[in-house]
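Right, one structure below, let's go through it.
Complex shown without one protein chain; remaining protein chains in place.
Naming follows writing order (A, B and C), and every chain is counted from residue 1.
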Amino acid sequence: MHFAVLTVVAVFITCGVYLLLDRTLLRVIIGLGLLSNGVNLALLASGGLGAGAAPILGHGSAAIVDPLPQALILTAIVIGFGVTALMLTLAFASYQSQLSDDLEDLHGRLDDE
Amino acid sequence: MMNNLCVLPVVIPMAAGVLLILTHARPVVSRAIAISANILSLGVALALVETVRADGIQLLAFGNWPAPFGIVFTVDMLSALMVAVTMVVSTATLLFASVSLDDRLEKNFFYPLFQFLLMGVNGAFLTGDLFNLFVWFEVLLVSSYGLMALGSQGYQLQETFKYLVVNALSSALFLIGIALVYGATGTLNMADLVFKFPALAESGMAGVIAVIFLVVFGIKGALFPLYVWLPRAYYGPPTVISGLFGGLLTKVGVYALFRTVTLFFAPSSSFVLPLLSFVAGATMLLGVLGALSQWDFKRILSYHIVSQIGYMIMGLAIYTPLALAGGIFYIIHHILVKTSLFLVAGAVEKRYGTTNLRALGGAADGSPLLATLFMFAGLALAGAPPLSGFVAKFMLLRSGLEAANHVIVAISIVVSFLTLYSMMKIYRYAFWREEAETAIVVPGEPVRTFAIASLVTLSLVLGLGGALLLPYVEIAAAQLLDPAAWGTAVLEARVR
Amino acid sequence: MPAVFLAAALPFVVSPVLLLFRRPDRRAGLLSAAACAGAFACFVSVALGASPATVALPWIGPLGLSFSLHADALALFFALLITGVGFLVAAFATSYLDSNENFPRFFSFLMLFTGSMLGVVLSSNLMALFVFWEMTSFSSFLLIGFWHHRERSRYGALKALVVTGGGGLAMLLGFVMVGIVCGSFEIAVLAERGALLAASPWATPAVLLIIAGVVTKSAQLPFHLWLPSAMEAPTPVSAFLHAATMVKAGLFLVARLGPLLSVVPLWTPTLALVGLLTMTWCGWLALRQKDLKALLAFSTVSQLGLILVLLAPAEPDTTAAGLLHLLNHACFKGALFLLVGVLEHELHTRDLSLMGPLRRNMPFTWLLIALAALSMAGVPPMGGFVSKELFLDHLLNGHPLLALLAVAGAVLTAAYCFALAAGLAAGRRPDGPRGQDPSLSLLLPPALLVAATIGLGFFPDQLVGAPMAAATLAATGGSVTGHFAVWHGVGPSLLASAFAISMGLALWWGWWQKRVPPAPTLVADRVYDHALEQLEAWARRLTASYMSGILWRYCSVILLTVIVGVAVVVASQGFVMQDGWSSRHAGPWDLAVCATAILAAVATLKARTRLAAILALGASGFSLALLFALSAAPDLALTQIMVETISVPLFLAVFAFLPPYQVDRVRRARPLHALLAVAAGLGTALLLAASRSQRVAEPISSYFVDKSVDAAGGHNVVNVILVDFRGLDTLGEITVLGVAAIACYAIIKLLSEKEAGR
Partner (left out) sequence: MNDSLILATAVRITRPVLFLFAVVLFLKGHNAPGGGFIAGLVTAVAVLLGLLVHGHGNRKTGRPTFLYVVAAGLGLALLTALAPTLLGWPFFTHSFGFIDLPLLGSVELASAALFDLGVYVVVVGNVVTVLYALTERR
């Protein structure tokens, strides 16, 4: 199982980073989305990908998977969601005032000359 | 010692933030709430400092779950000092903001964002849990995004977007780091890690994890070569917000470096300290050269943030009791002084409508008090005696020479010189010459001056009265250099 | 309160008080003069033994820092000089400055300087000495830039600070090295530990660094450039700082630390050589100036070189001679500066070649100038003669080449002094501006100084013999063997002196009188300007080269750093990876879901429209949710599904309006990007496998499973962790959500308001 999951992690992060290095607003944001998906999966893998039941007690005494990474991922997903919302807002507002989605147009001034 | 006092520096800003959402449309009420909350937190922070001095490390196991299972706040002297100085500068900044910010910005949630930022910063200083540190980082970051974009000017929005993306990348790295740590050790508690982490040294995993966290905190702390985002990002927002960021935000990254390097990275990987030494030198030098290349008050100050961070890391890299104490002294000094410099820039901008040195002039005639305050703060930044920067720099120089780290000492002297030059360049163009014609008289000047003066006075007090602070930073350094004692204290604390 | 402390603190107390005066209030000057007089009186009482000479003041004891004061005879000599000249200068400036000047500010800075200067000479701790040393530089900066609307003033102020401040920093490093080697920063303790220093490998670098401090402060070659530019300061400042006191801080340091540092063989010859070269070369430069203040500035540098030569050996006789000349120089040069100030005030020019005949129009002013110049020229029986004799005597006993240099310096000095005295008498232009002698209040201070230097010529031993001997004893620990006297009998030095004066006369008469040579441009000046210009230009290019403001470059730097860092660590420390930590085998469902996820991720790269890209991202999210579900993480699966359900419309809402989607608009960096991306993805996966395969301890999570039901009352462990075991994380997490909402709202609201306002 770990090989399949690690492949997914690798592909998500590879595609995410590649898009992150683009100059288009949307592709950067999508890149970050993929990246955080990949990272969340990595967190899951860090708890081990053992055979086990979901960490809900009281349904028999079978071994359960490590619940802690799941809790961490949940927190990370929520935080990621909040940040993504803000990022979209910024992208939107930035576009509205600069009328470009090309980040190389948005490089800003080095100084005031 | 279990102590609920530990959580108050987080709870008070949060409660204030919640209240301030409700009162956002009424600036007068908001100011009162925000400032009283800050003063309350300041009191708590000072109480914490004294408690730690008297009784040692203070702990709070949340939910009464013992370490390493639950989350613990571990308040040693470094944490307590950081929270205290945070509250000092934020109170001054708040005071300044209350008479300088545009009414529009005040009503658009400046105060709640400000309080939530403080909540995140304080949480990051206090926590003893790696993942919890991530959460506090996110709290302070998301608040900083809000503050940085406050005003919705085009330049601001685009720079905030970039700042956000850079930090999102850094957060992803942080999570990868956490995944590796948890994967290898099965724990997140820093005290627990003190004992479990060294076992990873043999396989090389300790070094890998160290590199990842150094980069994560290096981005936040604006270290070479990761600071590229900073100067532009800090130029965008209203100056008073830049001031708070410039003083405070990068120091959270520096704090995290001090914490994690002393707890696990330096003991387990021999390359960490030499690497930090190199990074410190490069950060100082490139930062100050950046400052020399600029002609804008705020931008020059932004580059100096970078440059000064090199000194703090220099203290960490030398890694002797005196060096760490000097580094911590430097952090405290720099937070006070850099904030006050930005506030001076803000006051100048308020009066002349610009921070471009070429368009400014004559502020020494226009407001002599401000010129005096700038002179003091600028000299303190350059490490001129007898201000706080001198004491910190003296400690670093002395420890650097004692450790025979000649290169970094030489660089630090050269950078001090260039910093002095750069500060005097500002003085020469903004404060001397004929007064710029754009000068207008704006209300609130006395309050602004008071806010700056209080910080500058503190710098003077820490310089002439360095003996007052020295015992505290020495305790902090001693605690940092004895991670085993720290870890044992945390792990063996009993819950109720 | 001990008198020493009172005297040292008085200027610092007065300085801020002065700022309370109104702008055109001359009483600020009177108060300053009074403060100097008070301090002078205090030092006299200390000198007479009526008050203790030592005051212990703590600073940061554990670091070896203290502000303790110790007024030995050497310090008292300087302290009396500073406060004495300070009194005269303050009195002079009170009537000299125009009534529209900012008196409070001027005198406040002046008092700040006076206090700092007293601190330098009185400190018994090396670091405290450094503190005040730097403070003299800063106050000098403010005073030179007092007329800050003038470009030349600003330039001169910055230059002075750059040179002296830079030298000061080098000196700081030297001090700290000495302090570490000798184990103390107390000067009294250091004096006894010369042997420790001599044995240390740091001795030579430390001494060189301290010499850098000395020569910059005292404007010796090649750092003589700042003093002429500093002449943009108001004349009383030039007289006080740049002739009588601040520039002598370097000399004071040589006298003070000489016995300790001369254990290093480099110390004496280096200083002596620098001093001699400076004396001669700057004497030559002085001779070529038309601007009176520039002439005096170079002459000051030259004279400081002379004193440096005398102080360098740290031996009693030469030190005494050096201190005597230092005193003489303070008197005649202070007087000359004040008198030039009077000329400038009266004639509105400082250019020698433009001045009318002075002897008739301003006889008293001219007379005083002439007397002071004669003293400087070393003409008997003036004070300058006595000390210059001792100087020549010292050098004629040394290397003949050095003696030659010394005599050449004396010739040049005599020449420009005659040029000054006689040149002003007749005037270059009969039709030049004519003034008249100023009021007594302006003439009295220089007159007193001139009287002093004449007195020193007639009765050197009676007037200052004893104090000089005491100061020498304090400085060197040895006793003076000879006496000061105007008549030593005929000897080589007298002959040399006579030769120098006559040659000087000849040089003036035969060469200078014909035509004043054009003032040379200083090589050092050009180097300074060019260096700063280049530094800024270079800093600018360097910074612009990497501060692109382009996001993908920021990210590339970060990724490159982490990837290279990890790669280096892995390459140097090896890497352990074992299999077997994943006990579950991938079933067909698992593989199908993983394949879907991979396809979705690749699709985001390939998407040609915005909608497709967003949907592809959504698909990757949904397949991740399925993967969570298959990995026994139902809470995660549910959460992921809901988050995607809401995110996709959000994306669409934001991006629906943008112009057509463009893919791969930038080509040039693509291979690097691909490399970084693959390294990041592959690296993470490998590291993850490695970390998981070498787990060193059991995970803490079994505790949660054990306690969840009984101690926390919940069966869903993940939820219990979230709201209880790690509830604080959740509190932070919802704060993030709340703040994000606030920020979104505020950004959009302000954007709308901005657009509505437009």
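For the reader, a short list of remarks on this structure follows.
In the analysis below, contacts are C-beta pairs under 8 Å (C-beta built on N, C-alpha and C of every residue); 3 or more make two chains touch, one makes a residue touch a chain.
Everything numeric in this text was worked out from a predicted model, so none of it was measured.
Considering the whole complex, the hidden chain is in touch with A, B, C. Of the listed positions B:7, B:172 or B:453, the one in contact with the omitted chain in the full complex is B:7. Remark: the omitted chain is touched by one listed residue; of C:173, C:547 or C:720 this is C:720.
From the options C:654, C:690 or C:705, the residue with contact to the unseen chain in the full assembly is C:654.
Seen across the whole complex, the unshown chain contacts chain A at 54, 56, 58, 74, 78, 82, 85, 88-89, 92.
Considering the complete assembly, chain B touches the hidden chain via residues 2, 4, 7, 11, 14-15, 17-19, 21-22, 24, 60-64, 109, 495-496.
Taking the complete complex into account, residues 634-635, 637-639, 642-643, 645-646, 649-650, 653-654, 657, 712-716, 719-720, 722-724, 727-728, 730-731, 734-735, 737-738, 740-742, 744-745, 747-749, 752 of chain C touch the chain not shown.
The working rule: only the chains that are shown with their structure count from here on.
Each chain gets one centre point, the mean of its Cα atoms, and the points for chain B and chain C are 25 Å apart.
Residue positions 543-544, 547-549, 551, 555, 559, 684, 688, 691-692, 699-701, 704, 725-726, 729, 733, 736, 739-740, 743, 747, 751, 754 of chain C are each in touch with at least two other chains.
Residue positions of chain B touching 2 or more other chains: 131, 135, 138, 142, 145-146, 149, 152-153, 157, 162, 165, 169, 176, 179-180, 182-183, 188, 232, 293-294.
Residues 543-544, 547-552, 555-556, 559, 581-586, 590-591, 594, 597-598, 601-602, 604-605, 610, 613-614, 616-617, 620-621, 624, 627-628, 631-636, 639-640, 643, 646-647, 650-651, 654-655, 658-659, 661-666, 669, 673-674, 676-678, 680-682, 684-685, 688-689, 691-692, 699-701, 704-705, 708-709, 715-718, 721-722, 725-726, 729-730, 733-734, 736-737, 739-741, 743-744, 747-748, 751, 754-755 of chain C are the ones touching chain A in the complex.
The part of chain B that touches chain C in the complex is made up of residues 14, 17, 21, 62-63, 65, 68-71, 104-105, 108-109, 112-113, 116, 119-120, 123, 131-132, 135-136, 138-139, 142-143, 145-146, 149-153, 157, 162, 165-166, 169-170, 173, 176, 179-189, 192, 196, 199-200, 203-205, 207-212, 214-215, 218-219, 225-226, 228-229, 231-232, 269, 271, 286, 289-290, 292-294, 303, 362, 364, 368, 375, 379, 384-386, 390-391, 394-395, 397-398, 401-402, 409-410, 413, 416-417, 420-421, 424-425, 428, 431-434, 464, 466-467, 470, 474. Contacts from chain A toward chain C in the complex involve residues 1-30, 33-34, 37-42, 44-58, 64-68, 70-75, 77-79, 81-86, 88-93, 95-97, 101-104, 106-110.
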